[in-house]
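For this view, one protein chain was removed and the others were kept in their places.
Here is chain A:
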Amino acid sequence: MGFLLWGVLPYVMVAILVGGSIWRYRYDQFGWTTRSSQLYESRLLRIASPVFHFGLLAVIAGHFFGLVIPKSWTEAVGMSQEFYHFNALFVGGVAGVCTLGGIILLIYRRRRTGPVFMATTRNDKTMYVVLVAAIAFGLWTTLASVFLGGHGHNYRETVAPWFRSLFIFRPDVAAMAAAPFAFHLHTLVGMLLFAIWPFTRLVHAFTAPLHYLFRPYIVYRSRDRQPVPGSRGRHPGWQPIGTKDRERRQP
(Lines give C-alpha, C1' and ligand atoms only; values in the text may rest on other atoms or scores of the structure.)
Protein backbone atom coordinates (compact mmCIF):
# COMPACT_ATOMS: atom_id res chain seq x y z
CA MET A 1 0.00 0.00 0.00
CA GLY A 2 2.69 2.41 1.04
CA PHE A 3 4.69 1.45 -1.99
CA LEU A 4 1.76 2.10 -4.24
CA LEU A 5 1.03 5.48 -2.69
CA TRP A 6 4.54 6.78 -2.27
CA GLY A 7 6.45 4.74 -4.79
CA VAL A 8 4.20 4.49 -7.81
CA LEU A 9 1.59 7.21 -7.56
CA PRO A 10 4.06 10.10 -7.73
CA TYR A 11 5.36 8.84 -11.04
CA VAL A 12 1.88 8.33 -12.37
CA MET A 13 1.09 11.87 -11.33
CA VAL A 14 4.18 13.22 -13.07
CA ALA A 15 3.37 11.25 -16.17
CA ILE A 16 -0.12 12.69 -16.28
CA LEU A 17 1.11 16.18 -15.53
CA VAL A 18 3.82 16.18 -18.16
CA GLY A 19 1.98 14.16 -20.74
CA GLY A 20 -1.24 16.06 -20.20
CA SER A 21 0.46 19.41 -20.43
CA ILE A 22 2.23 18.51 -23.63
CA TRP A 23 -0.96 17.18 -25.08
CA ARG A 24 -2.86 20.28 -24.10
CA TYR A 25 -0.15 22.57 -25.35
CA ARG A 26 -0.14 20.82 -28.69
CA TYR A 27 -3.84 20.54 -29.18
CA ASP A 28 -5.48 23.29 -27.22
CA GLN A 29 -3.56 26.50 -27.55
CA PHE A 30 -6.80 28.32 -27.96
CA GLY A 31 -8.16 27.08 -24.66
CA TRP A 32 -4.96 27.97 -22.86
CA THR A 33 -5.93 31.10 -21.03
CA THR A 34 -6.59 32.56 -17.62
CA ARG A 35 -10.24 33.08 -18.57
CA SER A 36 -10.18 36.22 -16.53
CA SER A 37 -13.49 37.42 -15.18
CA GLN A 38 -12.29 40.89 -14.40
CA LEU A 39 -14.57 42.33 -17.01
CA TYR A 40 -17.57 41.30 -14.94
CA GLU A 41 -16.37 42.30 -11.53
CA SER A 42 -13.18 43.86 -10.38
CA ARG A 43 -13.74 45.36 -6.95
CA LEU A 44 -13.32 42.11 -5.04
CA LEU A 45 -10.99 40.65 -7.58
CA ARG A 46 -8.59 43.51 -7.15
CA ILE A 47 -8.04 42.52 -3.54
CA ALA A 48 -8.55 38.80 -3.57
CA SER A 49 -6.63 37.83 -6.65
CA PRO A 50 -3.28 39.40 -5.77
CA VAL A 51 -3.55 38.16 -2.18
CA PHE A 52 -4.16 34.65 -3.43
CA HIS A 53 -1.57 34.65 -6.17
CA PHE A 54 1.23 36.29 -4.24
CA GLY A 55 0.44 34.07 -1.27
CA LEU A 56 0.65 31.09 -3.54
CA LEU A 57 3.98 32.18 -4.93
CA ALA A 58 5.30 32.42 -1.38
CA VAL A 59 3.89 29.00 -0.60
CA ILE A 60 5.61 27.53 -3.62
CA ALA A 61 8.88 29.11 -2.60
CA GLY A 62 8.37 27.67 0.87
CA HIS A 63 7.81 24.21 -0.51
CA PHE A 64 10.98 24.53 -2.46
CA PHE A 65 12.92 25.43 0.67
CA GLY A 66 11.39 22.75 2.76
CA LEU A 67 11.51 19.89 0.32
CA VAL A 68 14.44 20.45 -1.92
CA ILE A 69 17.07 21.92 0.34
CA PRO A 70 18.34 19.21 2.70
CA LYS A 71 18.52 19.83 6.40
CA SER A 72 22.24 19.36 6.36
CA TRP A 73 22.67 22.33 4.02
CA THR A 74 20.84 24.79 6.19
CA GLU A 75 22.72 23.51 9.18
CA ALA A 76 25.96 23.89 7.29
CA VAL A 77 25.30 27.61 6.90
CA GLY A 78 24.64 27.79 10.62
CA MET A 79 20.88 27.96 10.59
CA SER A 80 19.57 26.29 13.69
CA GLN A 81 16.66 23.93 13.58
CA GLU A 82 14.59 26.20 15.80
CA PHE A 83 15.30 29.23 13.73
CA TYR A 84 14.47 27.39 10.55
CA HIS A 85 11.31 26.05 11.97
CA PHE A 86 10.13 29.32 13.34
CA ASN A 87 10.66 30.93 9.98
CA ALA A 88 9.06 28.14 8.06
CA LEU A 89 6.03 28.08 10.25
CA PHE A 90 5.66 31.81 10.56
CA VAL A 91 6.25 32.78 6.94
CA GLY A 92 4.60 29.63 5.70
CA GLY A 93 1.64 30.19 7.96
CA VAL A 94 1.15 33.76 6.83
CA ALA A 95 1.49 32.81 3.19
CA GLY A 96 -0.87 29.90 3.67
CA VAL A 97 -3.48 32.02 5.38
CA CYS A 98 -3.22 34.62 2.62
CA THR A 99 -3.63 31.97 -0.03
CA LEU A 100 -6.55 30.34 1.67
CA GLY A 101 -8.18 33.66 2.50
CA GLY A 102 -7.63 34.83 -1.05
CA ILE A 103 -9.17 31.80 -2.61
CA ILE A 104 -12.11 31.83 -0.24
CA LEU A 105 -12.77 35.42 -1.18
CA LEU A 106 -12.39 34.54 -4.84
CA ILE A 107 -14.82 31.68 -4.54
CA TYR A 108 -17.25 33.86 -2.63
CA ARG A 109 -17.01 36.38 -5.44
CA ARG A 110 -17.46 33.65 -8.00
CA ARG A 111 -20.58 32.40 -6.29
CA ARG A 112 -22.15 35.74 -5.56
CA THR A 113 -21.48 37.64 -8.77
CA GLY A 114 -24.05 36.43 -11.25
CA PRO A 115 -22.04 36.71 -14.44
CA VAL A 116 -18.94 35.24 -12.85
CA PHE A 117 -20.89 32.28 -11.54
CA MET A 118 -22.44 31.74 -14.92
CA ALA A 119 -19.00 31.66 -16.48
CA THR A 120 -17.91 28.93 -14.08
CA THR A 121 -17.73 25.53 -15.69
CA ARG A 122 -18.01 22.18 -13.98
CA ASN A 123 -14.34 21.71 -14.63
CA ASP A 124 -13.67 24.90 -12.69
CA LYS A 125 -15.76 23.75 -9.77
CA THR A 126 -13.95 20.42 -9.49
CA MET A 127 -10.66 22.21 -9.71
CA TYR A 128 -11.64 24.59 -6.94
CA VAL A 129 -12.54 21.74 -4.63
CA VAL A 130 -9.19 20.07 -5.11
CA LEU A 131 -7.28 23.32 -4.94
CA VAL A 132 -8.94 24.43 -1.74
CA ALA A 133 -8.45 21.00 -0.23
CA ALA A 134 -4.77 21.04 -1.05
CA ILE A 135 -4.32 24.49 0.42
CA ALA A 136 -6.40 23.73 3.49
CA PHE A 137 -4.62 20.48 4.32
CA GLY A 138 -1.30 22.16 3.75
CA LEU A 139 -2.20 24.92 6.12
CA TRP A 140 -3.40 22.34 8.59
CA THR A 141 0.00 20.63 8.64
CA THR A 142 1.63 23.98 9.28
CA LEU A 143 -0.78 25.14 11.93
CA ALA A 144 -0.68 21.77 13.62
CA SER A 145 3.06 22.13 13.92
CA VAL A 146 2.65 25.60 15.38
CA PHE A 147 0.16 24.63 18.00
CA LEU A 148 1.94 21.48 18.94
CA GLY A 149 4.95 23.68 19.64
CA GLY A 150 8.24 21.90 19.62
CA HIS A 151 6.53 18.57 19.30
CA GLY A 152 5.62 19.38 15.74
CA HIS A 153 6.59 16.86 13.20
CA ASN A 154 9.85 17.50 11.46
CA TYR A 155 8.92 16.91 7.88
CA ARG A 156 12.46 17.57 6.85
CA GLU A 157 13.30 14.11 8.07
CA THR A 158 10.45 12.30 6.40
CA VAL A 159 8.67 14.04 3.56
CA ALA A 160 11.65 15.93 2.24
CA PRO A 161 13.99 12.95 1.87
CA TRP A 162 11.20 11.03 0.21
CA PHE A 163 10.57 13.91 -2.16
CA ARG A 164 14.20 14.12 -3.13
CA SER A 165 14.52 10.37 -3.46
CA LEU A 166 11.83 10.45 -6.12
CA PHE A 167 14.16 12.26 -8.45
CA ILE A 168 16.76 9.53 -8.34
CA PHE A 169 14.07 6.94 -8.93
CA ARG A 170 14.68 5.23 -5.62
CA PRO A 171 11.67 6.39 -3.66
CA ASP A 172 12.27 6.29 0.06
CA VAL A 173 8.84 4.88 0.79
CA ALA A 174 9.62 4.15 4.42
CA ALA A 175 10.51 7.76 5.20
CA MET A 176 7.26 9.03 3.79
CA ALA A 177 5.22 6.33 5.44
CA ALA A 178 6.58 7.52 8.75
CA ALA A 179 5.11 10.98 8.32
CA PRO A 180 1.87 11.79 10.14
CA PHE A 181 -1.52 11.46 8.51
CA ALA A 182 -1.96 15.16 7.81
CA PHE A 183 1.10 15.16 5.63
CA HIS A 184 -0.09 12.10 3.83
CA LEU A 185 -3.39 13.72 3.11
CA HIS A 186 -1.83 16.95 1.93
CA THR A 187 0.56 15.09 -0.33
CA LEU A 188 -2.16 12.95 -1.83
CA VAL A 189 -4.44 15.86 -2.53
CA GLY A 190 -1.49 17.75 -3.90
CA MET A 191 -0.75 14.93 -6.28
CA LEU A 192 -4.36 14.88 -7.35
CA LEU A 193 -4.17 18.59 -7.99
CA PHE A 194 -1.14 18.21 -10.19
CA ALA A 195 -2.76 15.33 -12.01
CA ILE A 196 -5.78 17.40 -12.99
CA TRP A 197 -3.71 20.52 -13.53
CA PRO A 198 -3.19 20.18 -17.28
CA PHE A 199 -6.88 19.73 -17.85
CA THR A 200 -8.05 22.82 -15.99
CA ARG A 201 -7.60 26.54 -16.36
CA LEU A 202 -4.65 26.25 -13.97
CA VAL A 203 -2.45 25.72 -17.02
CA HIS A 204 -2.13 29.45 -17.33
CA ALA A 205 0.54 29.23 -14.66
CA PHE A 206 2.78 27.30 -17.03
CA THR A 207 2.82 30.16 -19.46
CA ALA A 208 3.62 32.85 -16.94
CA PRO A 209 4.96 35.52 -19.27
CA LEU A 210 8.38 36.02 -17.76
CA HIS A 211 9.87 36.51 -21.20
CA TYR A 212 8.04 39.82 -21.26
CA LEU A 213 10.96 41.26 -19.33
CA PHE A 214 13.27 40.56 -22.23
CA ARG A 215 11.32 40.71 -25.45
CA PRO A 216 11.29 43.80 -27.68
CA TYR A 217 8.21 45.94 -27.36
CA ILE A 218 7.21 45.80 -30.98
CA VAL A 219 6.62 42.38 -32.49
CA TYR A 220 6.77 42.02 -36.24
CA ARG A 221 5.67 38.80 -37.74
CA SER A 222 5.27 37.69 -41.30
CA ARG A 223 1.99 36.47 -42.62
CA ASP A 224 3.97 33.51 -43.83
CA ARG A 225 5.18 32.34 -40.50
CA GLN A 226 4.54 28.82 -39.43
CA PRO A 227 1.93 28.63 -36.74
CA VAL A 228 2.98 27.92 -33.21
CA PRO A 229 2.60 24.31 -32.18
CA GLY A 230 -0.91 23.53 -31.10
CA SER A 231 -2.56 26.32 -32.95
CA ARG A 232 -5.45 25.42 -35.12
CA GLY A 233 -4.03 23.90 -38.21
CA ARG A 234 -3.62 25.71 -41.45
CA HIS A 235 -7.00 24.75 -42.59
CA PRO A 236 -8.42 27.18 -45.03
CA GLY A 237 -8.90 30.65 -43.83
CA TRP A 238 -10.99 32.23 -41.25
CA GLN A 239 -13.49 30.63 -39.03
CA PRO A 240 -15.25 32.04 -36.06
CA ILE A 241 -13.28 31.61 -32.94
CA GLY A 242 -14.66 30.99 -29.56
CA THR A 243 -17.79 29.59 -28.17
CA LYS A 244 -21.01 28.88 -29.90
CA ASP A 245 -23.52 31.57 -29.95
CA ARG A 246 -25.41 31.33 -26.71
CA GLU A 247 -28.63 32.49 -28.25
CA ARG A 248 -28.71 30.11 -31.13
CA ARG A 249 -27.36 26.98 -29.58
CA GLN A 250 -28.75 23.76 -30.97
CA PRO A 251 -31.02 21.96 -28.54
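Convention: contacts are C-beta pairs under 8 Å (C-beta built on N, C-alpha and C of every residue); 3 or more make two chains touch, one makes a residue touch a chain; residues count from 1.
One rule holds for everything that comes next: contacts and distances are computed from a predicted model.
Of "4Fe-4S dicluster domain-containing protein", "Amino acid ABC transporter permease", "FAD-binding oxidoreductase" or "Nitrate reductase subunit beta", only "Nitrate reductase subunit beta" is the UniProt protein name of the chain excluded from the display. Within the complete assembly, A:223 is the residue of A:122, A:170 or A:223 that touches the hidden chain. Within chain A, the residues in touch with the undisplayed chain are 29-30, 32-42, 45-47, 49-50, 52-54, 114-115, 118-119, 204, 207, 209-213, 215, 217-224, 227-228, 230-232, 234-251.
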